[in-house]
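Note that this complex is displayed minus one protein chain, with the remaining chains in position.
Labels run A and B following the written order; every chain starts at residue 1.
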Amino acid sequence: MLQYIELSLKNLSYRKARAILTTLGVIIGITAVVSMVSIGEGMTKAVREQFEAFGTNKILVTSTMEYGVRGKGLTDGDVSNIEDIVGVEFVSPMYSVAAGGEFKGEEKVITVWGLDPGKAERTFSDVGGYRLLKGRWLEPGDRNVVVLGYRVHDDFFKSKVELGNSIKIQGEKFRVVGIFKETGDPEHDEAVMVNIDKLRELMGREKSVTAIVVRVKPGYDVDEVRQKIEDSLERRHEGVEFDVFTSQQLINAISSSLKVIQVVFGGIAGVSLIVGGIGIANTMIMNVVERTQEIGIMKATGATNSQVMRIFLFESGVFGFFGGMIGVLIGYIISTIINELAENYLGPGVLTTAVTPSLAFYAISFAILAGVISGLYPAYKAVKLDPVEALRA
Amino acid sequence: MIEYIKYSFRNMVQRKSRTFLTLSGIVIGIAVIVAMISIGEGMRRTVNEQLDKVGADKIYVSPAGFFGGGFGPPKEFVPFGNAELREINTIPGVKKVAPMYFASAKVKVGTEEVTANIIGGTEEGIELYREFLTLKEGRYIDETETEAVFIGYYVSKGMFEKEIRVGDYLEISGKKFRVTGIIEEIGSKPDDSQIYMSIKAAQSLFDVGDDINFIMVQADSKGVVGEVSKKIEERLKKLRGGKDFEVLTTEDQAGQINQVLDILTFVLGGIASVSLLVGGVIIMNTMLMSVIERTREIGIMKATGATNYRILGVFLAESSLVGLVGGAVGIIFGLVTSKMIEEIGQFYIGTLFETYVSVTVLIGALIFSIIVGSASGAYPAWKAAKLDPVEALRYE
Partner (left out) sequence: MDIVRLEGVEKTYLMDRVKVPALRGINLSIEKGDYVSIMGPSGSGKSTLMNLIGALDRPTKGRVFIEGRDISKLSDNSLARIRREKIGFVFQQFNLIPRLTAIENVELPMWFAGVPKVQRVKRAAELLKLVGLGDRMKHRPTELSGGERQRVCIARALGNDPEIILADEPTGNLDTKSGEGIMRILEELNERGKTIVLVTHEREFGKRANTIIKIRDGRIVG
């Protein structure tokens, strides 16, 4: 084993330019695959972390609202029904709407979340990243006040919105009492939070609820409680669709769609690895031709066919190994750079990348495999050489 | 020139497996690039054709965020009502106003239940639809019919085990509707899965009063579309107390979609180009080897009076030829791959999904391939040209 590696290294160092170029092919291929897959991995990781922060003891109930269908959605009645279910610790209704926002004469569509002012902090403080930057949370009794997501304060409008300023929502003034720290999720950072009753009044939507956050009491099975909520909703609203998610289900749903992206991009990048393999095959065939006489010597001094085979397969495998190692390293660097760039230009958490140990491991194994497979035909050619003729070459 | 090519060609033929592998690198690279770009180009063509059919004189008014939601908790939209319709109708340059109500509902046939998209429209809406939809059989509905629908092709064939024909009944959200007509296949599953009914029927079915969540406006002419859409925006803002809606013209829509497709094409093509880069590395490798192997030959050429310039030319011609041949074969493989992707895509998405390879892309790919070939050959050719004739002749 060691001898084979030693001999391979010696052979590779003999034709340096050729070895470097051949390895370069694999390096480029593996780099492309690793950086592409790392984007998918990073997104999956980010999603998982976000939902884990949301807490595995939470259940999210939403009405299926394609095209913003209203009228048969969730209502305050559902909220009190869910509150009565055994195992439920805490229920917080939400009403969110895309409304017209205005600040200093600039008008933009803005996402407004209506929350029970007394429950806002409890609902969102354990959700990852929901920490105040300035000011305070909504408090009971609040009516025309608003707490801003970071981006709304920072760069959503042309000028910064500060504490004490007023923004208009559907024409009515709301005073800014708090600003959240950046969460990295634009969906959250570009939203504002107000009193649910005030918002529903403003939109003419009494008792309407778009989502309900449920926390399960410690010691109760989350899936069991989810089932009970589903049953209760089905009894109240026949023929209307609801989605009742636990965070684990959400993680799985999003992860699997990210997997598809990963496979597609990784697959296209993987083609370059195939080309890299062709490069190895090319080099190995040239090596076999160039070393015909040497193969003759080996056979004359007693090398069996399998020993000759092994020598050449090792050599092509070594290309794969080095290409894979360096490729993973460069892929890691590129992935880090993408991360930095995305953070600077798109904001934190929008596009994260991660080279996980298992990705590195698979990439290197894959590269070695590609090397060995590419070496098969050249090695076979070497084995088939007739020793007498090979010596004469 | 011809001499160079002849000479290169002979060298390529002499080393079959090497030439084959070197070419494969370029072939695969070019094929993948062509195939990837063809996806973006095809989509762009389809979308623009569809939008052309719809016509440039249309304006779409919808509540903000009506199209596409993204992650995050679901949001409600503030729908339009009759007030908005009246307001738009008073704007000069508006020819036709078609209010619509979009919803998704469970549709039952026998024991089968499927979720489908419902579009409720008025007489004007049906008239506008008639401009770009063709009826396969039966008839459109009348505005006053409250228990009749006409359906997309996929609803009649494919959505349910049983084929739905004119005169059959569908149970939508618990209520029975008779099918009066079936639309010719459009070629995209979402578009072919729609069920059209009168807006009154939809509003009462979903119990939403006079809510409208989509308004299609036809302007007097293409020329006034921009002006009219601006007016609609101003008037509705005043009426609703805030800009919580969107106004798009067909052109705006095309612009938005094309921007997304441009990015998609660029990203796919970019990732695919990495393969070509690796292909270029292989060319360089092969050419370097060729120079080493032919050291004596170079020595002889120099001894018999070849200038450095000429030798540079010989090797550059060879690598460019690899680029040219690889590119040409790659394009053929690219076209085949693109056709395969189209077949797969059509199976999953509908016949509207097509890939398209423009002549510009073909020529571009070929030129790109030749550039990669000659760029990869530059260093080896330079090395060959710089060889010392005395040492080259002594080389064994």
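Annotations
The rule is simple: contacts are C-beta pairs under 8 Å (C-beta built on N, C-alpha and C of every residue); 3 or more make two chains touch, one makes a residue touch a chain.
These numbers were taken from a predicted model, which means no experiment stands behind them.
For the omitted chain, the shown partners it touches in the full complex are A. Interface note for the absent chain: among A:Asn81, A:Asn165 or A:Asn305, the touching residue is A:Asn305.
In the full complex, subunit A makes contact with the omitted chain through residues 2-3, 10-11, 14, 293-294, 296-307, 387-388, 391.
Here, only the chains that are shown with their structure count from here on.
Each chain gets a centre from the mean of its Cα atoms; for subunit A and subunit B, those two points are 25 Å apart. Residue ranges of subunit A in contact with subunit B, taken from their complex: 17-18, 21-22, 24-25, 28-29, 32, 36, 60, 62-73, 94-102, 107-109, 111, 113, 168-171, 185, 187-188, 191, 203, 205, 208, 210-211, 239, 241, 254, 265, 268-269, 271-272, 274-276, 278-279, 281-283, 285-286.
Those residues of subunit B that touch subunit A in the complex are listed here as 17-18, 21-22, 24-25, 28-29, 32, 36, 63-66, 70-79, 102-104, 106, 115, 117, 173-174, 206-208, 211, 213, 237, 240-246, 268, 271-272, 274-275, 277-279, 281-282, 284-286, 288-289.
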